[in-house]
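Report on the structure given below.
With one protein chain held back, the other chains of the complex are shown just where they sit.
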Amino acid sequence: MLDKQCQLRFTYERSEPRFILQPVDIFRMKHRNQTLTPIPTEWIGPISITGDIVNEQISVPMATYETPLWPSTGRGARVSRECPEGVRCTLVDERMTRSVVVRARNGQEATRAWHNIESRFEELDAVVRTTSRFARLIGLNRQIVGNLLFIRFECETGDASGHNMVTGAADALLGWILSEYPSLEYASISGNVCTDKKTSAVNGLYGRGKYVVADMEISRDLCRKQLRTTPEKIARLNLEKNLIGGSIAGSLRSANAHFANMLLAFYLATGQDAANIIEGSQGFVHAEAQEDGLYFSCTLPNLIVGSVGSGKGNDVIDDHLLRLGCKEDREVGANARRLAVICAATVLCGELSLLAAQTNPGELMRTHFKMERG
Amino acid sequence: MLDKQCQLRFTYERSEPRFILQPVDIFRMKHRNQTLTPIPTEWIGPISITGDIVNEQISVPMATYETPLWPSTGRGARVSRECPEGVRCTLVDERMTRSVVVRARNGQEATRAWHNIESRFEELDAVVRTTSRFARLIGLNRQIVGNLLFIRFECETGDASGHNMVTGAADALLGWILSEYPSLEYASISGNVCTDKKTSAVNGLYGRGKYVVADMEISRDLCRKQLRTTPEKIARLNLEKNLIGGSIAGSLRSANAHFANMLLAFYLATGQDAANIIEGSQGFVHAEAQEDGLYFSCTLPNLIVGSVGSGKGNDVIDDHLLRLGCKEDREVGANARRLAVICAATVLCGELSLLAAQTNPGELMRTHFKMERG
Amino acid sequence: MLDKQCQLRFTYERSEPRFILQPVDIFRMKHRNQTLTPIPTEWIGPISITGDIVNEQISVPMATYETPLWPSTGRGARVSRECPEGVRCTLVDERMTRSVVVRARNGQEATRAWHNIESRFEELDAVVRTTSRFARLIGLNRQIVGNLLFIRFECETGDASGHNMVTGAADALLGWILSEYPSLEYASISGNVCTDKKTSAVNGLYGRGKYVVADMEISRDLCRKQLRTTPEKIARLNLEKNLIGGSIAGSLRSANAHFANMLLAFYLATGQDAANIIEGSQGFVHAEAQEDGLYFSCTLPNLIVGSVGSGKGNDVIDDHLLRLGCKEDREVGANARRLAVICAATVLCGELSLLAAQTNPGELMRTHFKMERG
Partner (left out) sequence: MLDKQCQLRFTYERSEPRFILQPVDIFRMKHRNQTLTPIPTEWIGPISITGDIVNEQISVPMATYETPLWPSTGRGARVSRECPEGVRCTLVDERMTRSVVVRARNGQEATRAWHNIESRFEELDAVVRTTSRFARLIGLNRQIVGNLLFIRFECETGDASGHNMVTGAADALLGWILSEYPSLEYASISGNVCTDKKTSAVNGLYGRGKYVVADMEISRDLCRKQLRTTPEKIARLNLEKNLIGGSIAGSLRSANAHFANMLLAFYLATGQDAANIIEGSQGFVHAEAQEDGLYFSCTLPNLIVGSVGSGKGNDVIDDHLLRLGCKEDREVGANARRLAVICAATVLCGELSLLAAQTNPGELMRTHFKMERG
């Protein structure tokens, strides 16, 4: 038990944010062996973001032990503010998933069961809706291996990242399936085709979380002045390092320098389940040297974020989400989409800055970004 | 700037740990936009650990928003204390790596340069030693793609995880190479064959970080009483979910349920660069139902941890490391190895507990582990 | 030009097949530099096959330089004839695919174009139907990376494997898209998300070719007498070698010993494009030791086969197809499905036999299968 429990409370005004730390109960720490690990956090930006979801300049909090990440991402944010359209962010898709696995007598029975289950989508959706106000079934996938039938449920989950919501839905669906198809046997509530917090191809191809493309056009002048580089150098580095280097390293659906750094910092600061940086890190940089400048993009097919749910509900995180404008009264899901888009823009700023630094021999070590890695 | 900056200070006695929060400077927060994100942290265990490196019962701190992880990992720890040998941990290998990429005129020149560079290992090692008291070159790999030569340096890095140390070494080596081989051109200080914080096969095959095998023999009785399961059920779940499910999901060198959860919590609580859970999560469960009980193992080929270096140096983290016995006066590298072994044992405890829960229909949702995922 | 061109002609009766080689034109060899490479071919079996598509005992031709494959696969066939249900084969899915890639101005435009294209499925199908009597559009997938839009078309292709049919369809669709969406630019008629003859996860997850599960229940007695092994040994070998060994090798969606050998031999003998063994080889063995014996299965998600189309149309191949019963007058697609099922059964026979041999130290080298590999 803490001698004096504390709360990190924020007194917040847009023009003059103030942070006050007060000794009050914070995480309902009931046991002597509970405490807090404080992660250094800085607001960087603002980042200029455009697109269908956000059109604003927004500062973002990054919680990390790798403090050189702050000035580096900050440099990218500075560039965004000087680009006419800033970081353009587009949401391609969103869904949350959980897979179950059941055992049939053989492959024939597994296949027949699947075809029958697949044809009863409406009933499955009705089961899902009993488990949560927000959960909706929007897709089904299957894999059959011998006598094993893996079924992957894809759901809408409102503003939550939805881990628990889809687990609840899957639990109900599995119960329903086992009762409707008595010849099937329980194998596992999670069949690893979900897949949560593990490297895979399935999440990128079938979708899990928000799929966001962030891109930006940067003039040659801006490349030179702010990033000390050229469009050609960035495009070539992306080819040689991220694409070819990544490929020979045996990377899987992944071509970037350090998406994971920005994701981790953003996830921790906004109360996300940061182990989801694993699938989040499987994304792509695509860069083109164009006549006028650099086309630079970061594609993040698996951003698993929510503005409500576990990890939220303490003053620090809530204050961060509030400042990000993700606790406002919007249609269901809009706060989470906003959060995803801001996250993607943050990733782009940090990725651009590190790649620019790596185009120049010695710069990574020389500059104040020297501890930054990727 | 914080109005009142604070420090989380610990008054620590083995029998009676006390945590006191005091309003003093902690992370040298110099700017108004710096603050702290507090991560709920609990000490779980103790875990009973045996092997060449640790033979003790040790409690471990886990910093996470996913608080059901605590009782779940705690259950695994309880089991470890009832097994005669506890969690047996074996260090197979350790090294830290960084790759550079240079451009030759063509594949022939790249190959010739490589063969020449490879033959000058001693000189390369001498360059490495100029960059740090602890860095030693212990291995070299290469990949050649067309005219591109990727060289991957493998180093000893003492008690540090070694990101910065190998970056410094690589920077010096790259400078030396470009000066010794004027026909080669700089392409990148990091060629993504390192590879840091990204999914790959290269880290598991060539090695990066500590390679630790943690295993445990659990009697049938203990399986039943503490884990409500049988050896056969665990072995079958591992086959169907982790191995087959993982394979069809397109996982790469990865067969587990949720290594990432324990890694993240342990990494945050001990000041590690937690984005390295990406490679850390690429590990394997292997379980066998034996006559006497369950053989259960977690193999972690890429544990990137250090007891010194960035992320360390604040009171909270230092206290955690101190309590783990990883700040003691030992031979170079021994504190980091100890940390790796404790981390692996923690992963095993959490993995075992979740898998056991998943062998029983409905248990995951019913129990107090209900928010735990995998 | 051949001095004396030849034809391998078969005089065929079910009870008494006879092979006669005659000096007539065979492959329209017009140039002096054309000739024939003869591949040794043997009919093995018959294999006892059951299921929704085939319920017969069928002998199969295998063309290979690896002649130990014949007795080995033959042993599996012998086992199938002694199992009450033989090799049970189930077709889970079938489709053929081709992807194109187009370039938009940015990710936002790529996404908008995709959503619009996706909504015009009927029009796309109409375009496909103009290109072939048999082609039907049955699915669409997309991947967006920055400003690049990859669209993957999934088609029915009748009895052809369908490479050319989907390339024709994709060519027409791409023309239509570029004319309907003038802001999109041509990038490639093939975007490698098809993907043809290359390792991938996409084919297994989205589907390409026939998806067949072949499984068999083998009594303990039969395991012992014919295969000199036990159900437990086979199941354990599959776990340790195919699943764990495959995973650490960095295999992708692949857990088997040597599917490729049987696929190659069957593909060559039946006029298939044998480079498609690459995706074909990405399949799974799942084996269980059950009370009564062994449950053994081979899952082949990507069998790309056709009973008509290129590679066919010469007397040897046509005779092989005729003997397999795949040139009969059936509903469209039925001959190709029959061929896929026979192929999967052949794979199972060869896989089972090699795994059985590998359960015993030294057997692989000692026996007449000694040159067989996996």
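By letter and in written order, the chains are A, B and C; residue numbering begins at 1 in each of them.
Please note the rule applied: contacts are C-beta pairs under 8 Å (C-beta built on N, C-alpha and C of every residue); 3 or more make two chains touch, one makes a residue touch a chain.
Fair warning: this is a prediction, and the values are worked out from it, not measured in the lab.
Of the listed residues C:50, C:72, C:99 or C:335, the one in contact with the hidden chain in the full complex is C:99.
Interface note for the absent chain: among C:50, C:80, C:157 or C:195, the touching residue is C:195.
Although one chain is not drawn, the whole complex shows that of B:134, B:181 or B:295 it is B:295 that touches it. Only one residue from C:132, C:251, C:297 or C:346 touches the chain missing from this view: C:251. For subunit A, the list of residues touching the undisplayed chain reads 201, 204-205, 239, 243-244, 246-248, 250-255, 284, 286. Not every partner is drawn; the one left out touches subunit C at residues 2-6, 8, 10, 17-21, 23, 26-27, 29, 31-44, 59, 61, 63, 65-67, 99, 101, 103, 143, 145, 148, 150, 163-164, 167-168, 171, 174-175, 178, 186-202, 205, 236-237, 240-242, 244-246, 248-254, 256-258, 260-261, 263-264, 268-269, 271-275, 277-278, 281-282, 310-311, 314, 316-317, 320, 358-359, 361-362, 364-365, 370-371, 373-374. Interface residues of subunit B with the unshown chain, by the touch rule above, are 51-52, 88, 90-92, 106-108, 110-111, 114, 141, 143-148, 201-202, 204-206, 211, 213-215, 217, 250, 252-253, 284, 286-288, 295, 297, 299.
Note that only the chains that are shown with their structure count from here on.
Residue numbering shows that subunit A and subunit B use the same positions for more than half of their mutual interface. Separation between the centroids of subunit B and subunit C, computed from CA atoms only, is 41 Å. Shown for subunit A are the residues that touch two or more other chains, namely 143, 145, 148, 201-202, 205, 250, 252-253.
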